[in-house]
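Report on the following structure.
Note that one protein chain of the assembly has been removed; the remaining protein chains are unaltered in position.
Labels run A, B and C following the written order; every chain starts at residue 1.
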Amino acid sequence: MATEVDPIAEQQDRPLPDERLKEMLGTLMLCRYFDERMEALYRQGRLPGAFYSGRGQEGTHVGAATALRSNDSLFPTHRDLSAQLTKGLDLERVMAQYWGRIDGYLRGRDGNSHIGDWYGNRTFAVMSHLPIAYPVACGAALAYKRAGDDRIALAICGDGSTSNGRWHEALNMSAVLQLPVVWVVNNNQFAYSAPNPVEFHTATIAEKAAAYGMPGVRVDGGEVLEVFDAVRGAVERARNGGGPSLIESVSLRWRGHAGHDPATYMAPELLEEYMTLHDPVKNFQEKLLSWGVVTKDDIDTRSEQIVANFEAAHAFALASPFPEAGDAFLGNWTDDGYWTREPGRGGGTDAS
Amino acid sequence: MATEVDPIAEQQDRPLPDERLKEMLGTLMLCRYFDERMEALYRQGRLPGAFYSGRGQEGTHVGAATALRSNDSLFPTHRDLSAQLTKGLDLERVMAQYWGRIDGYLRGRDGNSHIGDWYGNRTFAVMSHLPIAYPVACGAALAYKRAGDDRIALAICGDGSTSNGRWHEALNMSAVLQLPVVWVVNNNQFAYSAPNPVEFHTATIAEKAAAYGMPGVRVDGGEVLEVFDAVRGAVERARNGGGPSLIESVSLRWRGHAGHDPATYMAPELLEEYMTLHDPVKNFQEKLLSWGVVTKDDIDTRSEQIVANFEAAHAFALASPFPEAGDAFLGNWTDDGYWTREPGRGGGTDAS
Amino acid sequence: MTADPKVEVAAAGHGAEPRGKRGEDGQATYLIAIAEALWEEMERDERVYMLGEDIGAYGGAFKVTEGFMDRFGADRVMDTPIAEETIVGMAVGSAMEGLRPVAEFQYADFMTSGFDEITTVLSRYHYRAGVPLPVVLRGPSGGGVRASSFHSINPEPWFAYAGGLKIMCPAFPSDAKGLLKSAIRDDNPTMFLEHKWLYRRIKEQVSTDPDVTVPIGKAAVKREGTDLTIVTYGAMVHKALEAAETLEAKGVSAEVVDLRTVYPLDEETVLRSIEKTSRALVLYESYKFLGIGSEVAAIIAEQAFEHLDAPVMRLAPPNLPVPFSPSLEDAFLPQVADIEAAADRLAAW
Partner (left out) sequence: MTADPKVEVAAAGHGAEPRGKRGEDGQATYLIAIAEALWEEMERDERVYMLGEDIGAYGGAFKVTEGFMDRFGADRVMDTPIAEETIVGMAVGSAMEGLRPVAEFQYADFMTSGFDEITTVLSRYHYRAGVPLPVVLRGPSGGGVRASSFHSINPEPWFAYAGGLKIMCPAFPSDAKGLLKSAIRDDNPTMFLEHKWLYRRIKEQVSTDPDVTVPIGKAAVKREGTDLTIVTYGAMVHKALEAAETLEAKGVSAEVVDLRTVYPLDEETVLRSIEKTSRALVLYESYKFLGIGSEVAAIIAEQAFEHLDAPVMRLAPPNLPVPFSPSLEDAFLPQVADIEAAADRLAAW
């Protein structure tokens, strides 16, 4: 059965030191700004490839990733770049990936949010097929359990992905083996154009946890601390040998499935409601202001930093060369050493 | 949540006319005898290929299949030959299949219980990959719903198959589309050598139904009427537009996974318990005797018929020719007409 | 999900039937031709229905089925959960009960997510049990649109190996429309791969006669030539034709054979062309190792040996994930210049 978490945000005692709360707000603001600017560049035809906006879901992404240690592993989807940014990915290299440049985390081999940084921030390089990283997360968790250390794996996927067989296999396997893994479902209420009722027949996703004999929790993705608290609880449980948990974080996908999608299938009232009442960035900003953790000035300063960092990263990305054509044929087998040496930087093309 | 069904068998009013109860007993006896004799032939090296014994699970198979109309479709597994026999498969053609002969339902193309008779008895030809027929059952059910007739599809699989992604997808899909389908899980407590705890982490399989927003029922496979009653209820529900249901029928796999498996991993006490307390054939026989529906004589007469029929079918199978070698290259495309004409009967080989 | 926003935004008007989306000149793009085939077959036979992700209200990721739900209703234009194994399984089961399903994969890349139901059930069932399965699986395949590894694959060799599916990879709008209609009318399982690079790039006059079809299993000579034969299919046909022009100028006359159907393969048309030109360049976008061209080369080596004046030459991408960066993808895929160079070497042999 799904158990509603008592929103810690309402409590007087704060879940984290002020510095970390401030940091969390900064991350939320960064993710929001990055998302808005990248989408704008996409619409102007200045951003190649695809763009999947995670706007409105930053509470889920930042709340979940904040509950992880740097050596815990994260298995995200195309929608979860904000979670990867929270985990620590470098803005410059992220943007270099969008522009297909050699300094991108995947050296230009993949684009957009199909990104990852295993050795640096322990994030799995996103793959399209949904939710194909879920079974992989079981494996990382298995390794932690075997090693007897207290690391954990956290995987995110969307509401629509829960109807896929891989989702079931991974949850079931993690329960049978009692693996240290946390399953987060970013229920943004749509799978591309499909609303929840087209994807599953239960009122919530959290209640499905019972079918695996694991706890299931449903939280408000508009409240980052509510998400953080629930995920932290699940993470602690996993670290201490308590096995897997499922967390459903509910929000709304504010934008289309990807940059090209006007999402005319979404009811304007619904969007209106979420943008006004469940904006994770606005809500948290107001909370910290009311708590006196930050001042209006702090926020303005942080905003300026973010804009500056974005511009710098954008410039870096555009200045980064394309991969050399010959690189296309390297890096399949470990033996050719492509991934252990610095890549050539002589690529040149005006494509994109 | 799983709801225990109140075993109708205990009630005084009988669920079926005496003639049908008698028929049910006859089918149970046939399935039991067929299973014992075929295994014996296998052990003597006289039966080619593999043999998957369904002994101890006849209550599930006969109870479930008896609740179907002849034009309802059945999607079984390797373990469920008894369900196909109940649906009406002809013993002679079944045995011809085991011996790889042209008169087998699949014309020698497949063997053992990988059998089916779509046009005759509406049973899907069994495939090994588990539970690969579950999604197919959704399709048949979809066609019935589209046609607006009241036919239904019933699919069976084992406990171990519930850990596979296809199982989840099919149940979820059937719930989303509210398809007229009944999902029966033959929980014989083992998947090859794996006991339930290796396959899933819940106490029952029936409770997993809640994750799909469908009713889940757990019944005693040792009591054929209990199974019949639960399945009949689910079938009626499906016929009347009530959507899918899940039924877990609990028994024990009395024999090894297949003829070659001594099943040394199974606790003797467990086997002992089930063979004495949960023998669906013995239990039903005693019930009908106590109800006065059958006499000892009826049973003896029926037994003799069964033995005679088995011998006749065995003789028929051995007399049936092997397929002609050239048949191996026909029947892939509908265009060559192989499946719409009588097959050649000139095959000859002393193999097997 | 789409390769090029500019192109996607250019998706035709909402709710209109495909015919209405042809250009001023009455020409139909490859995409519109496909939509017309679906529309006409849905009109012709009400047993035909479509299922897939986002094909209903949304009209499909590439807008191929736009307007279909309004016309045919949600029962015949079914939106499904993200469950490819079960989408295929449902198609099979409904076909066993007399329906004629056309399942759309949002990208052909996701056919691997339904691989077992496709290759174990759909591909084998008729041979094993004699029940016809008139199922069509369709989806956008191929690269060249900067969509990277997971949105650019050419899966046809995987499914051709299975042996129980007829597989089409048309290069022109007319062939696409005619072959898709044949596929929907065929009682056997078929796979129809739509090269997404062609969707809106290629257009031509396409018959409006709903009964004009193109036979499955027949290749076509798209350009006559005498010095060598380029055997190819899909998007590469257009690169081959472009290269043939330049080669002509250089005095090399190249014949271009478009396989159109990759399984079963039209050996006769290929061999007849080789008998004429005595030189074969097999060009394909599926990976080089065990791509469709491997079989074509083997067939030529086996059956046209006496006619060959030079080795069978192959040009295809390596068996690697299709990379995203333009510099990488351009090096990865055979380009017109590569074809010319190969043809020059072959002609000079």
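Points worth noting:
In this section, a contact is a pair of C-beta atoms (placed from the backbone, for glycine too) under 8 Å apart; a residue touches a chain by one contact, two chains touch by 3 or more.
A quick note: this is a predicted structure, and the numbers were derived from the prediction, not measured.
Shown chains touched by the missing chain in the whole complex: A, B, C. Across the entire complex, the residue among A:I102, A:A153, A:I247 or A:M266 in touch with the chain not shown is A:A153. When the missing chain is restored to the complex, the residue among A:H61, A:R93, A:R109 or A:R237 that touches it is A:R109. The residue from C:F62, C:F105, C:F150 or C:Y199 that touches the chain not shown here is C:F150. Of the candidate positions B:S163, B:N187 or B:T334, contact with the hidden chain is made by B:S163. Screening B:A67, B:L130 or B:V294 for touch with the missing chain picks out B:L130.
The omitted chain makes contact with chain C at the following residues, 112-113, 115-116, 119-120, 124, 127-128, 149-150, 157-158, 160-164, 263, 265, 287, 289-295, 297-298, 300-303, 305-306, 308, 310-314, 318-321. In the full complex, chain B contacts the hidden chain through residues 42-43, 45, 48-50, 100-101, 106, 108-111, 114, 127-130, 160-161, 163-165, 191-194, 198-200, 257-260, 265, 322-329, 332, 347-349, 351-352.
Mapped onto chain A, the interface with the missing chain covers residues 73, 105-107, 109-110, 116, 118-119, 124-125, 127, 129, 132-144, 146-147, 153, 165-166, 169-170, 172-173, 176, 331-335, 338-339.
Rule of thumb we're sticking to: only the chains that are shown with their structure count from here on.
Relative to chain B, the chain whose mean Cα position lies farthest away is A. Averaged C-alpha coordinates put the centre of chain B at 41 Å from the centre of chain C.
Per-chain CA centroids place chain A at a distance of 35 Å from chain C.
One inter-chain figure worth recording: chain A and chain B are separated by 46 Å, centre to centre, where each centre is the mean of the chain's CA atoms. Residue numbers of chain A whose C-beta contacts span two or more other chains: 163-165, 198-200. Across the assembly, chain C contributes 80-81, 83, 85-86 as residues in contact with two or more other chains.
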